[in-house]
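To start, the structure itself, in structure tokens.
For this view, one protein chain was removed and the others were kept in their places.
Chain naming follows the written order as A and B, and within any one chain the residues start at number 1.
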Amino acid sequence: MQTAVFFAIAAIAVASALGLIVRRNPIHGALFLVVNLGSVAAIYLMLNAQFLAAAQVIIYAGAIMVLFVFAIMVLIPGKEETGPDPLRPFRLVAIPFGAFLLVEILLMLVVRPAPPREPPGAEGGAEAIGRLLFTDYLFPFELTSVLLLAALVGVLALAKRKA
Amino acid sequence: MSGYVGVAIFAGLILAFGVVSLGAAALLRPFRPNAAKLGNYECGTEPIGSAWVQFPVGFYLVALMFIVFDTLAVFLIPWALVLRSLGPGGFWAMALFVGIIGLGWAYAYREGILEWK
Partner (left out) sequence: MTTALAVRDFVAAFVLLNAVIAVVTYVTLLERKFAARMQSRIGPYRVGPHGLLQPIADALKLMMKEDVVPATSDRWVFNLAPLVFLIPCVLIFATIPFAPGLGLADLNIGVLFFLAVSALEIVGLFMAGWGSNNKYALLSAMRAVNQIISYDLPFIFAALIPVVLGGTLRLGGIVEAQRGLWFVAYPLLGQLGFLAYLVAMIAAENRVPFDILEAESELVAGFRVEYSGMKFALIQLAEYAHVIGTSYLGALLFLGGWLGPGPAWLGLIWLSLKALAVFLLVTWVRWSFVRIRVDQILGISWKLLLPATLSLLLVAAAVVAYSGGARGA
């Protein structure tokens, strides 16, 4: 049962990823991306990482998707992109990266690394994450705020100069 | 984990309800299209051009602010659960975090980005 559900979700994830690449209309691409991110959240849920699944939906399927859609609407409004791709030579870079990824996946299949140490706690991982975040990983957590601040101020400053 | 089986069934039933009611309506309703009916509604005048036009950059900036504060909101959730056992230390850790991101908010406020133009 679990395996069947996993493969169904995985099929949706792969199909939507393909849709994202194949569709030329950027808005269609963004919509396929939402499906893809949602199916990844479903896989997190199957791993009992409920907090991560919800965070994935809130941040990626919600916020990031809005950012992409707004970016598309601000740049190229719903039209299919025409003309030659200025970044065409860069497509060659995909070959070594793809090969590298394939080797990694094969390695995973051969080595079969051990599963995570302990299943997440009672609150679907949220409580366990909170405890770790505010004890062992407090410093990286605080640094995250600086990262977010830098991103925010940086983009606002850039956008302001353009406008 | 078992609770999510019910949630999945519920989602399936909602979808089924939507599909069945649309299907039933498709069997019952008339279908008499004509060119004027199939045009886009624009209060009676002929639509000029496509609706897919360019939007101002303000939308993008709001979305950006949203992502940063949404990330903050997601961090607040595990914190809210363990706050009681963390005590004052946990409170100040988050206060610092919010304070640093708040600097970004203050910058946006001062630069007038929170004004909608």
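The rule is simple: contacts are C-beta pairs under 8 Å (C-beta built on N, C-alpha and C of every residue); 3 or more make two chains touch, one makes a residue touch a chain.
A quick note: this is a predicted structure, and the numbers were derived from the prediction, not measured.
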item: Footprint left on subunit B by the chain that the document does not show; value: 2-7, 9-11, 13-15, 17-19, 21-22, 24-26, 28-33, 35, 37-43, 47, 50-53, 55, 59, 62-63, 65-66, 69-70, 73, 76-77, 79-81, 83-84, 86-88, 90-91, 94-95, 98, 102, 105, 108-109, 114-117
item: Residues in subunit A touching the chain absent from view; value: 1, 27-28, 31, 34, 38, 50-51, 53-55, 57-58, 61-63, 65-66, 69-70, 73, 78, 122-124, 126
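One rule holds in what follows: only the chains that are shown with their structure count from here on.
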item: Euclidean distance of C-alpha centroids - subunit A vs subunit B, Å; value: 17
item: Touching residues (chain side subunit B, partner subunit A) in the complex; value: 1, 4, 50, 52-57, 59-68, 70-75, 77-82, 85-86, 89-90, 93, 96-98, 100-101, 103-104, 107-108, 111, 113
item: For the subunit A and subunit B complex, residues of the former touching the latter; value: 45, 48, 51, 55, 58-59, 62-64, 66-67, 70-71, 73-75, 77-79, 123, 126-127, 129-131, 133-134, 138, 141-142, 144-146, 148-149, 151-153, 155-156, 159-160, 162-163
